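Of the protein chains in this complex, all but one are displayed in their positions.
Chain nomenclature is as follows: A and B, assigned in order of appearance, with residue numbering initiated at 1 for each chain independently.
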Amino acid sequence: MYEKHIMICGATGCLSSGSNKIAEALTQELESRGIRDKYRLVMGGCPGFCEVGPIIVIFPDEVFYCRLKAKDMAELVDQHLIGGEIVERLLYKGPDVDAPARFYDTIPFYSKQLFNVLRNSGVIDPESIDEYIMRGGYRALKRALQMDSQAVCDEVKDAGLRGRGGAGFPTGVKWGFTNKAPGPKKYIVCNADEGDPGAFMDRSILEGDPHAIIEGMLIAGKACGADEGYIYCRAEYPLAIKRLRDAIKQAEEYGLIGNNILGFDFNFKINIKEGAGAFVCGEETALLASIEGKRGMPRPRPPFPAQVGVFGKPTTINNVETLANIPLIVREGGAEEFKKIGTEGSKGTKVFALAGKVRNTGLVEVPMGITVEEIIFDVGGGIQGGREFKAVQAGGPSGGCIPKDLINLPIDYDSLTKAGAIMGSGGLVVMDDRTCMVDLANYFLSFTQKESCGKCTPCREGTKRMLEILDRITEGKGKPEDLDTLDSLAHSIKDSALCGLGQTCPNPVLTTIRYFRHEYEEHINEKYCQSGICKPLFQYEIDQDNCNGCRACVRVCPVEAIKGEKKEPHEIIQDLCTRCGSCIEKCRQDCIMITRVGSEADVGN
Amino acid sequence: MSNEVAALNEDIDLSQVDSIVEPYLGKKEMVIPILQKVQEHFGYLPRPAMEQVALRMHIPLSRLYGVTTFYAQFKLKPRGRNIIRVCKGTACHIQGSPKISERIEDILDVESGETTDDLRFTLEEVACIGCCALAPVIMVNDDPHGRLTPDKVKDILESYE
Partner (left out) sequence: MEKFIDPCCEKCTHTKDTPCKDFVECCVEGPICHDNDECAKKRKALIEKVALDERFVVS
């Protein structure tokens, strides 16, 4: 028996902020006191709050320590583990709490979250099938195996689960198509090719609870009459791939993958395919081509994969988060529980990757129907540095931005679509007044343009033409008619591109024009970028009244474009300034201003 | 540089390619894993190795070339000792990753996708590392460096030989 369980976040976010070193230091401190055996250390899944990583949670006390450093470990061992007193200094502190907070119950970041898909993340050792079973794992599989395959499809359909990867198609209906397709050989494919920049929820599920995906696939296999599955995972997620391989091996050893699973007339095996870095492979027909070892290019549908899929056989393709929901729904009474959460058209929870200029970045799971405001201000803690909220981008390169005015918009499939965005995979990138919306549109389009597979003309050529226009606008060479041209190109691509990615790629441009037309007009007509992003369209100027001459900016300027004596207001030599932004980051007085090009001369004269 | 490539190509040990291909003979759908393993071995995909894969797998070299150029992971040129990957994710972008890229390009005098003449660094872009909370982020080899500002870049690069 262990005295305490110490869960160290071992997900990529915390590993990047040094959780490996924390684990080493902690082990060493315990060993040097000869008490290593009393404690169980687990490098587990992700508690989600990446902003304050590295994180340690101590059970059964449920104390949440954050922003840890290796040198804190001695104190943690002596004071908490041995002394039994909480180390207050290492608890969560922030402007959103009055006193240092202990755990879920008191940290505002967790207050509106509901853990369904992430139920095991950070709680179990992801490398242990036993712990997954203790948490109720593989019971849904047994239940599904006792049912008729169509009954499993109907139950999932009745629960109202919609695909979490993009378009939100009802999962049970999709399964029904494959189940009814003729032929003895069928496949289940798990799409783990999470390519949206700014989205990492699938990786977190794969790393934190791999057996949930495997159980989801097995149940899908039963429901669709398939006996083989592929997990198509990005090669950029080495830890996720390792955890999956280990989990598959364990499940095989336990007789949960293989022949006559649990004594039923049901066989299933799972293969892993590593993606090789192509965004378009997130599109289902492209993904199938890639599994077959070809260039990952989409093809027209119909025939849909449910009829003609991988190797020409009927195939169901589900996203990671969709599959992670399955064991919850198919377990005894699960569908009823699932239906209670969410809105009329969107049931259950959704995991979002909250990032950008929000205070609390990380992974959050919230009920469908939560408003933008609740996510950004309650869960997210508002905007970094107390700046002004401008918009949030939902759904990555296929999605769109939601402006401040729509802050009460409920986040569900239908509301987002109406606002011009999509649920997509669940990236939410928050933007403040220093984000230029034209640049953002340009960013997304340059991404999709680069990733366009080139098969169909609207996407290959159309995105290129749109990008040329956006480039021109950000360089200060925009023409008044550009907005109409962009709009018409965008609609042609939407109507005529071959695949879902092509059809949705104009969304970021369309929504930014719809909600931030004035910014485009400012760029085009006044040659001014008020956010200070498009370099030819602004200059930095030092506020002569507020500069105290601390020389911080002078020291950091790489091109020596700032002059001025100590304790005298400094000045920027515009001809030398490259607008690299180093000075504005460094200035403690907040006195470096973004102004119109040539405005100094206007003021001076 | 081109001489070095030629020199490298002469050193390609094709028997290594054969042993990588061996378990997959006759399974044409496995070309991507094969190429991944070949690249893992050589660091990139040398032409003689590609030719050998084509020969053993009975796949036209042109088709193999089509596959390798489609996927971002495959490199047809040797890369530097240290790989710098600048995250181009959305969070990194709005937190200023373009300014980070610019500074790296200035210091190393290469553009994205290129390798320095002394083979010390290769500069690449990656769609998203998934450390959005630490934006902007670069990875040098396997080390992530987060919450960057342009003035931190020089010191980081100098710590890699």
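Of note:
Keep in mind that, in the parts below, a contact is a pair of C-beta atoms (placed from the backbone, for glycine too) under 8 Å apart; a residue touches a chain by one contact, two chains touch by 3 or more.
Here the structure is a predicted model, which is why all the values come from computation and not from measurement.
Put simply, the hidden chain is in touch with A once you look at the whole complex. The missing chain, though absent from the display, is touched by one residue of A:Gly18, A:Pro170, A:Gly258 or A:Gly345; that residue is A:Gly258. Among the residues A:Ile133, A:Met147 or A:Ile272, only A:Ile133 touches the chain that is left out of the figure. For the chain missing from the display, the contacting residue among A:Cys9, A:Ala101 or A:Val123 is A:Val123, taking the whole complex into account. The chain not shown here touches subunit A at positions 1-2, 5, 7, 40, 59-60, 62, 123-125, 128-131, 133-139, 141-142, 252-255, 258, 260-264.
Rule of thumb we're sticking to: only the chains that are shown with their structure count from here on.
Here the spacing of subunit A and subunit B, counted between their Cα centres, is 24 Å.
Considering their complex, residues 12-13, 15-17, 50-51, 53, 195-200, 203, 235-237, 273-279, 290-297, 311, 353, 355-357, 361-362, 393, 396, 427, 429, 431, 435, 440, 443-444, 447, 453, 556, 558, 580-582, 585-586 of subunit A touch subunit B.
By the touch criterion stated above, subunit B contacts subunit A in their complex at residues 28-33, 35-36, 66-67, 70-74, 88-91, 93-96, 99, 102-103, 106, 126-135, 137, 144, 146, 149-151.
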